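Yeah, one chain of the complex is gone here, protein chain that is, but the others are all in their spots.
Here is subunit A:
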Amino acid sequence: QWPYCRKRCSYCNFNKYVVPAVDEAAVRACLVREARTLLHLSQVQRWVLGEVSGWGGAGPFGTCLQPPHPLPYSVTSVFFGGGTPSLASPRTIAAVLEAVAGAAHLPAGAEVTLEANPGSAGTPRLAGFREAGVNRLSIGVQSLDDAELRLLGREHTAAEARGAVEAARGLFPGRTSIDLLFGLPGQSRDAWTWGLEAALGLCDDHVSLYQLTLERGTALAAQVWGGALPVPPQDLLADMYQTARAVLVAAGFRHYEVSNFARKGALSTHNLSYWRAEQYIGVGPGAHGRFVPWGEGGRSREARVQTLEPDAWMREVQSRGHGTRRRVVLSPLEQLEEVLALGLRTDEGITHERWGQFSPHLSLEAVFGVPGEAKDLQQQGWLVLDGGGLRCSWEGLALLDSLLPDLLCQLQHR
């Protein structure tokens, strides 16, 4: 996780820091050290390391691990998130990737994604990242309308965003993703349809569409809740979402997760591993991880969080090799709850096989195929349980958060 940004966006409540000068060498050394420590803890060299999610805008960097497997394991993907990881130098990216490769097996084809902001994504810079080992870019376009970008507090213009995407597509053809936001205060249905069309004309094979979430503590939320900006009506948001789904599917995209669309198989390996509840290591300030710390004799999956504040995190890494602030052992039920809540976000849902890995004794049918809430939801057409597993219907996916409490209730009663 690269926790630094040049500017605070009006809607963002991530763990990010806007500081005048970053001692990049020190941060780099700490990221490298923490990556080594945690990879050792997870004993990923004995199996597959999922990913390093990393520096985006201002956040952690992580690695995804796969569950124990008879074959030599390896890291399946690395993701630099943030913050704004494209503000870090390619050298830092390279150093972290070298550390990962040194501590675990990092196959040549493993997905290595970097989140980039249009303001720090010129062709030379992007080429440097490619040189360092990055093979996929996720660009925070957010909007192709200058007024909307100003409202969001973004530091780039629509033209700059276009430039960045074109540059990225040149360097990472078929492996460039764009992020778009909808549901901005005052945004009309037409404005969104136009924005979507414009984005379709620009994008590569992967699009992430996020409904703007007003987060407490952000400038935008304060303006909306204070009455200075209008609250987007629920029904308009639903319309915008359904419009986008229809338009993108018509353009050949697969709607493979609530907010993610891909064509030509360009799904994000890294993010899929989150939703499939695989193992991952979080490196950097505020990074989250989920893995079994075999290296220190652990046998249970743990939820781990690294220290939020960068300076404190660095001190901890320097003194004890990692900045893990909190570790919580997840009970078998809690693991299943996560499998359910995350897996149902994808179009494939939860396969019988995956469920079986977490619940060897109680099948999906045994939990959700019996009379109860889940059965009702299936009859109402929101949910499907069949040979492929448990998943949301097309209509049900948009209502997942209304389905989950019922499903969790039913799971807890088993």
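Going forward, a contact is a pair of C-beta atoms (placed from the backbone, for glycine too) under 8 Å apart; a residue touches a chain by one contact, two chains touch by 3 or more; residues count from 1.
By definition in this document, contacts and distances are computed from a predicted model.
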Absent chain [UniProt protein name; select from "DNA primase", "Trafficking protein particle complex subunit 6B", "Latexin-like" or "GUF1 factor"]: "GUF1 factor"
Residue of A:A29, A:A101, A:A251 or A:A303 touching the missing chain in the full complex: A:A303
Among A:E160, A:E316 or A:E338, residue touching the chain not depicted: A:E338
Missing-partner contacts on subunit A, residue numbers: 14-15, 53, 59-60, 62, 210-213, 234-235, 237-239, 241-242, 258-259, 271, 274-275, 280, 282, 286-290, 303, 305, 328, 334, 337-338, 341-342, 345, 380, 382, 397-402, 404-406, 408-409, 412
